[in-house]
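Sharing a structure below in structure tokens format, with a few things to ask.
Complex shown without one protein chain; remaining protein chains in place.
Labels run A and B following the written order; every chain starts at residue 1.
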Amino acid sequence: MSVTTQTTYTSASQAMPIGTPRHHIIIFAVLLGLLLIAPFLLYPVFIMKILCFALFASALNLLLGFGGLLSFGHAAFFGSASYVTAHAAKVWGLTPEVSILLGTGSAAILGLLIGALAIRRQGIYFAMVTLAFAQMVFFFALQAPFTGGEDGIQAVPRGNLFGVLSLADDRTLYFVVLAIVFGGLLAIYRIIHSPFGQVLKAIRDNEPRSISLGYKVNRYKLAVFVMSAALAGLAGSTKSLVFQLASLTDVYWTMSGEVVLMTLLGGMGTIFGPFVGAAVIVTMQNYFASFGAWVTVLQGTIFVISVLLFREGIVGVLSKWIKKPL
Amino acid sequence: MNFKTTTLAGLAAMLMTGSAMAVDVKLGVLNDRSGIYADLSGEGSVVAARMAIEDFDAASKGINVEVISADHQNKPDVASTIARQWYDEEGVDAIVDVPTSSAALAVSEITREKGKIFLNSGAASTDLTGAQCAPGTAHWTYDTYALANGTGRAMVESGYKNWYFLTADYAFGHSLEANTSKVVEETGGSVVGSVRHPFPGTDFSSFLLQAQASGADVIGLANAGGDTVNSIKQAAEFGITQAGQALAGLLIFITDVHALGLETAQGLVLTEAFYWDLNDDTREWSARFSEEMGGSKPTMVHAGVYSAVTHYLKGVEATDSKETEAVMDWMKSNPSQDQVFGEGSLREDGRHLHDMYLFQVKSPAESEGDWDYYKLLSTIPADVAFMPLEDGGCALVE
Partner (left out) sequence: MFELLGIPPQALFGQLLLGLINGSFYALLSLGLAVIFGLLNIINFSHGAQYMMGAFVAWMGLTYLGIPYWGALVVVPLVVGASGVVIERLMISRLYHLDHLYGLLLTFGLALIIQGLFRNGFGVSGLPYSIPSQLSGGQNLGFMFLPNYRAWVVVASLLVCFGTWFAIERTRLGAYLRAATENPTLVGAFGINVPRMITLTYGFGVALAAFAGVLAAPIYSVNPNMGADLIIVVFAVVVIGGMGSILGAILTGFGLGIVEGLTKVFYPEASSVAIFVIMAIVLLVKPAGLFGRTA
């Protein structure tokens, strides 16, 4: 059977220019401004959750929206990083920044291993392979002694940043998390708009052509896979300090599905879509938590509607209206 | 995270009472409302909490109690998010129920950090009052030690000496196996082997055959929920029990028996803290509970919620405050008395002590109707039912 990789992502309707358009700078500035005031108006832990998932979704979007690779196993990176960070902070007593670096680094290494195997297949096979590997990571997390099985690693100390600044207070931690997440988002923005990002988009749009142009396609794919894994890991590491907990939920495959949903709903292949998607889904989960299984039904329905009627996502649609890439 | 709100006392009630000051108490029932433990905790625990408030007649004593509830989906991360938000934003004074050890331990940690009260009924881990005990945490209904102690001892004493464990391969399964092994060996039995099955599993036949080949007298099921139900079902299918080996369910609730049906579950020996048909008090209470819950009978977790909330409210009344330290001190130094557990006491480490019961599941012929499932084998007195204080390793105990 011939597997054609005709990639028709509707989201890339507005071509991303090289350089930084002014309206992107404005949006980033407004976003930052809002996020700086937010903890004084809303519950800081809740916004930190949104921030972590926004980074996670943006990391997936880097791979999916700009690399054209759908990973259904990104929870593996998110979760393993959160375990490593939690372990480093709690058992080894390391400072938060070192713990986060360790977590992110291990996610990157895991990304290299899984990515090297997964990029051998394309399209849906790729999705299934990543899913299966993530499931392996899940079983590892379930059984390895240091992960605490289904208890997870609890009561992770938030510690003192650089050994000096105590993060125990929610607001103090908030600004650290904001810096990490914003840094991550800007890094993704840079990657997308770099020459590397351009080649990536070329591969996404027409792989055979990129090969004939002499690009080592698999190296590019692997590189973006590792970057995406590392950033997902950064999100996971940060999350484990916010909630002082690393648990199996972080590595389970429904987490992988959830982050795909956030990206899809917000708009894949857009800069700000994953952020919006994450905010909507996290808010929904938070406020509808009492409805139990109806949350699952609702999420499924959003999935179906997004796929059938709304493939550009929220930000994709906005972008079409104002005729500018967002 | 603010949903079903039930304000049970109004201004009118306040004016009518002679009490000097009104105390506003907010209870958060946090449990599984959609997953595998929804039937044994879930809405039933909310109903039980409300019944406790009504029976205590909190309103006329100047205590305004509000109950909110949420679904933690058996996930420690969801549980800790909600607990944090309840304490920080909603002004919740005490969190109640919380099945699943992982979620319970997470809530206990946050409760410690925020200096509040946690009345656990649904979780099994002995760590709640052991290595990870906390000043505001009370563990009310049962724990792995009590279950292992009840079922393990009883089985060995009635001649089932050689044990083989079918253990869910995660922390809870391991601890249940370890606890039971210890009891079995102390009472003169022996453990001939064990097999660890992936969690969650669907097909246990292969493990059951290994258990059968071991020639043990009894197969101890150190797993929970759907895994236990499936193991029992398949043991019946493969003729394990017919061939003479007994099954010991180490964590089985009446709702599991209900799901299995008596045909499959008959003969099973298990330990529980409560059964609706124990005495007139439990029957009367359960009948009221059933009425609100569409006919289903309460589990020991529901009963535990009722008992815990009752004792807590007495503490609030007696100290005329909801200060964690004052209320916990009162609760620990005064015996508890209620309709479901009878007399009991709250130990220094937070362990609530009451009688436990060893039951055997009836055969379909013995059962006289819906929910008539257990016959009482023996009563395990409160002082020996639970882990001795000095074995727990709780730091609160000097």
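Keep this in mind: contacts are C-beta pairs under 8 Å (C-beta built on N, C-alpha and C of every residue); 3 or more make two chains touch, one makes a residue touch a chain.
No experiment lies behind these values; they were computed from the predicted model shown.
Trainee: Decide which residue listed in A:63, A:102, A:264 or A:314 touches the omitted chain of the complex.
Mentor: A:264
Trainee: Pick out which of B:45, B:181 or B:230 touches the chain that's been left out of the picture.
Mentor: If we include the chain that is not displayed, B:230 is the one touching it.
Trainee: Taking the full complex into account, find the residue in B:131, B:213 or B:287 that is in contact with the omitted chain.
Mentor: Of all options in B:131, B:213 or B:287, contact with the hidden chain holds for B:213.
Trainee: Need a quick check: the contact residues on subunit A for the chain that isn't drawn.
Mentor: 1-3, 6-10, 70, 72, 117, 120-125, 127-129, 131-133, 135-136, 139-140, 143, 253, 257, 260, 264, 292-304, 306-308, 311
Trainee: What residues on subunit B make contact with the chain left out of this view?
Mentor: Touch set of subunit B with respect to the missing chain: 34-36, 38-39, 169, 195-198, 200-203, 205-207, 209-210, 213, 226, 229-230, 233-234, 237-239, 243, 255-256, 258-261, 263-264.
As a working rule, only the chains that are shown with their structure count from here on.
Trainee: Express in whole angstrom the distance between the two chain centres, defined as the mean CA positions of subunit A and subunit B.
Mentor: Those two chain centres are 38 Å apart.
Trainee: Where on subunit A does subunit B make contact in their complex?
Mentor: Subunit A residues touching subunit B: 43, 45-46, 49, 139, 142-143, 148-152, 154-155, 170, 243-245, 247-250, 286-287, 289-293, 296.
Trainee: For the complex, which residues does subunit B have touching subunit A?
Mentor: Going by the criterion above, the answer is residues 1, 3-4, 33-34, 38, 69-71, 73, 75-78, 80-82, 84-85, 88-89, 100-102, 105-106, 109, 125, 169-172, 174, 198-199.
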